[in-house]
Each structure stands twice: as structure tokens, then as C-alpha cells.
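Right, chain A next:
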Amino acid sequence: MPDTDVAVELHGITKRFPGVVANKDIEIVVRRGTVHAIVGENGAGKSTLMKILYGVQKPDEGSITVNGQQQSFSSPTDAIKAGIGMVFQHFMLADNFTVLENVVLGAEQLHGIGGAARQEIERISSAYGLGVRPGDLVADLGVGARQRVEILKVLYRGAKILILDEPTAVLVPQEVDELFDNLAGLKAEGLTVIFISHKLDEVLKVADEITVIRRGTTVQTVEPKGVTARQLAELMVGSELPTPQTEESTVTDRVALQVKDASLGSATGPKVLDHIDLTIHAGEVLGIAGVEGNGQAELVEIIMGMRDASSGVITFGDTDITEWHTREIREAGIGYIPEDRHRHGLLLDAPLWENRILGHQTEEPNIKGFLIDGKDAKADTQRIVEQYDVRTPSIFVTAGSLSGGNQQKLIIGREMSHSPKVLVAAHPTRGVDVGAQAAIWDHIREARREGLGVLLISADLDELIGLSDTIRVILRGRLSDEFDPDTVTAEQLGAAMTGADTKEEQA
Partner candidate 1 sequence: GSDSDTGDGGTTAPGGSTGTGSGSGSAALKVGLAYDVGGRGDQSFNDSAAKGLDKAKTELGVTSKESEASNGEPESAREERLTSLINGGYTTIVAVGFAYAPAVGKVAKANPDVKFAIIDDASDASKGDNVMQITFAENEGSYLVGAAAALKTKKAHLGFIGGVETPLIKKFEAGYIAGAKKVKPNTKIDVTYLTQPPDFGGFGDPAKGKTAADGQFQGGADIVYHAAGGSGAGVFNAAKAAGAGHWAIGVDSDQALTAAPAVRPQILTSMIKNVNVGVFEFIKDVKNGSFKAGNRTFDLKSGGVSISMTDGHINDIKGQLDQLRDQIISGAIKVPVKP
Partner candidate 2 sequence: MKTRFDPRRLALGAAAPVLALLVAVLITSLILLATGDPVGDVWKQMLKAPKPGQFTDMINSATVLYFSAIAVAIGFKMNLFNIGVDGQYRVAAFAAAAVGGQALLPGPLNILLILVVAMAAGAFWAGIAAWLKYSRGVSEVISTIMLNAIATGVVAWLLAKVAADQAEGSNEIGTKELPESSRVGGIKLLSGTNKEVYGLIVLAILVGFLYWFVINRTRFGFDLRATGRSESAAVASGVDVKRMVLTSMLLSGAVAGLVGLPLLLGENYNYGTDFQAGLGFSGIAIALIGRNNAVGIGLGALLWAYLEKQAVTLPIATDVDDSIVKIIQGVMVLAVVIAYEVVRRVGQRIEQQQVTKQLAAQDAQPVAAEGAKA
């Protein structure tokens, strides 16, 4: 009985992608003036559903009702007209545009693109305490600020229904709290918020209602007071939830990798890396926490030789590899799980067996002399596929046609196959669903037991706390002291990650 206090009603939504059913008979009712959370594991279909509600993608079946009116959106324009705004999981900002330009784009008819628009932005910014400056170049902004620009974009268009797709994925606890304050403010204004997240404690904190999606279908809608995080998780996964467990320490005193006083200057302003000192022992997992964009990527790049540090020394065992080239470093036995598998880990339109060669073009079994040894490489790919449970019909399909999780498992298998002495793992389980996640953790632990040194960079604090022997926090290119994962709390880490409350400057 759709009455007027229902903001959005999704009925029987089904969406098929080539070979995939992303959404199947979705049923959701969102009441006006509430925060409605949608939870589900990776690939469950949350983003797709929201993209449908926002008119980016068209549903194959089902109906969308907004404020009691049946709608069929053919483009975001229609959705925006209907008062819907969306903040995407992956930021939708043009780096080389100013905040102003990013905000007014597509909504020029409201206040033009000049002074009037500027004032409006400043008004909204102060009204919701977003602290956004219209003149800034987005490229110069930190993640938190970008998040707020995204929200401002939506508010600027006078949206009454906000969709936030995993807004907290890249935020530290303090930032999350701020975001939630903002949401509370919005709610008070009578706005409706649809909120997507994996982080169930957060969800329980802010949501008035929670809808769980599993494998594309709505499982159940619950009230936060009625459930615990664990119950929610089991609804999501449909099974027991694995949590990372470090067993007894395997740390030796043999130094596997050492970075001494490494810095990386940047043409603009502050150093990207600032006198970094770190040591990884054989059998040790060193976890690096930090807000994205504080130098993690650069740290990895100088270790992997993809960039030259402007100063400092990097030693592998007891050999100085500072001047070495990426290939030599990889040959020497440093494995690499890149942060962005699509850009750095795979050739999406090459077959799996060629992707198995990638990164080890100069090592057995991939080669015979200066030739590529297709036969052995294929055989070994088959082995990886079986051993690491990569779900694929054959090793001849292109990597791009696998799901993220399976892509990730292939990469892990590939790196492990060359028995590295050190593994540089950036967000090894990002965007990978729970089953695969557990498997990947086990592989890391096992290798660790055999004396592997791991540099683990992750945004997922639970993962860090669960896997690491030592945790350090990177902030504005500087490394903090060590934290003991057994005692440290997420809040403590969060504080360190943001340098207490002075996070604005990190932009």
C-alpha cells in the first residue's frame, strides 16, 4: 500500500548483464525522512540496483516508484528531476576541474556557472558544515574532501533522496562520524538517505531500516535494534562468517626487507614520502594503515622500483636494491599484489595463461631461454587455477571475463608460485567476496609460516588487525610508531590515521 510517506519503492527489479543476473526480483520500500541501509557482500548487486534507481542503467524488469509516482528513468537526468541524487562508490569527479565546475556541471540552469553558483555552493557548504571551497582544484583534495564534494553535488541539485554507495569505504572512523553527523542533519531536513556499506557496525549505528541483498535478491528487511552485526552478516553471506585470526607469531630476526630514510619529493608542495624507515623480518606481516592518498601507493612504487625515491636506501636481505629495476626486484623474489588489479595486475583482454606469465616474463616455467614457453606456462596456469580455486571454464578465456574475486585469486596464485621471500600486498581482498577473502588470508598466513615477509597495505582495519604482526600508520608520507595488533583498537588507529583532528590540511 504505497502511501505518501514512502519515498522510493522498488518492485520486482531484475537486471541481467551478459551472463550475469545482477539483480533478481528486488523488493525495497524506503520511507521518507529515514536512513535506509542496504547491505550485501561484494558483487551482491547493490551498486547495480542503485545505478538502476539513478537511471544509469535500465532494469530489464520491475517498476520504480518515487513519491507515489511510477517512474522509468532513461538517464540520470530523469532521476535528478525526480529529486534523486547519487554518490558513487568510485568517485565521479573530474580531477582537472575546480570544485565549482564539478558541482555545477549538468546543473548549470540552476545558478549558472559563475558568481551565483559560487555563493550557492558556499551557502550549502556552510549550512551542512561540509567545508568545501569552490575554487579548489579537485586534484588537490584529499579523499574526505572529495567525498564531501560528491555530497555537495547532490545537495546542489536539491535532491530529496540521497544514495550513498559505500561512502565510508575510504574514510577513517573520525571522518565516518562526521559523515554521519551530516546525514543526521539531512534527515532532520526531511531528506531520505539510501546508504550502502559492508561495515555492519556503521550500518547499525545510522540506519533506521536495513535491507539485506544476497546474490542479487532481497533477503530481508530488518530494524537495527532487532539484530546484531553477526546476524546481519550471516543474512548477507548465508553462512558462518570467517574472521581473520593470527595464530602464534612466526616472526624471525632475519631481516627480509628494509627501507632506510626514504623520501619522495613532489613538484607540488609537501613530500609524498617523508623519511620512511621500516623493516620487515622473515615470517613477519607488517601492516600499514592509513587514509588513501597518504603515500601508500608511492611507498609500494619505490619498493617495487616503479619509481625512484629521491633519497634513501632499500635493502633486500643484505643487498642494496635501491637502484634496481622493477624486473630485477621481482626476479630477486619480491612478489607484488597491486592495489588496482585491473590497471596493474592483469591484461584484461589476454587469456589467463598469458596473465600467468605477466610479471614473471623472465622466470621458469614461463620461458625457455629468450623464448616464451607456452606449453609449460599453460600447464602451470592450470595448476594455479586448481590449487587456488580460480573459478573459470578454461585458461584460455580472457582475464577480463572473470569476476574480481577470481581475478584476484589468479594474481595471488601467480605471485605465490614463484615462492617470494617478500610479498608486497596492497588491499589484497578489496572488492573480493567473503569466500575468496578467507582463502586469500589463508594463503598469506601459510606463506608467512614458511618465512615470508609481508608488507600489507589495507584500508580494512579488521584485516590489518587480524593478519599483522606489527601495524604502523602512514600519514602525509610519514610512518607512525608501531602498534600492537593484539591491543590496538580501530579508534586508536583512526586517530593516528588522521593526525588527531587536523585532517583538513592533508588535502
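Before moving on, here are some points about what is shown:
The rule is short, and it goes like this: contacts are C-beta pairs under 8 Å (C-beta built on N, C-alpha and C of every residue); 3 or more make two chains touch, one makes a residue touch a chain; residues count from 1.
Criterion applied: all candidates are chains of the complex that A comes from, given by their letters.
If you're wondering where the values come from, they're calculated on a predicted model, not measured in any experiment.
Only one option in 1 or 2 touches chain A in this complex, and it is number 2. Within the complex formed with candidate 2, the residues of chain A that make contact are 17-22, 41-43, 215-216, 304, 306, 325-331, 336, 338, 343-351, 354, 357-362, 367, 370-372, 391-394, 396-398, 400-406, 433, 435-436.
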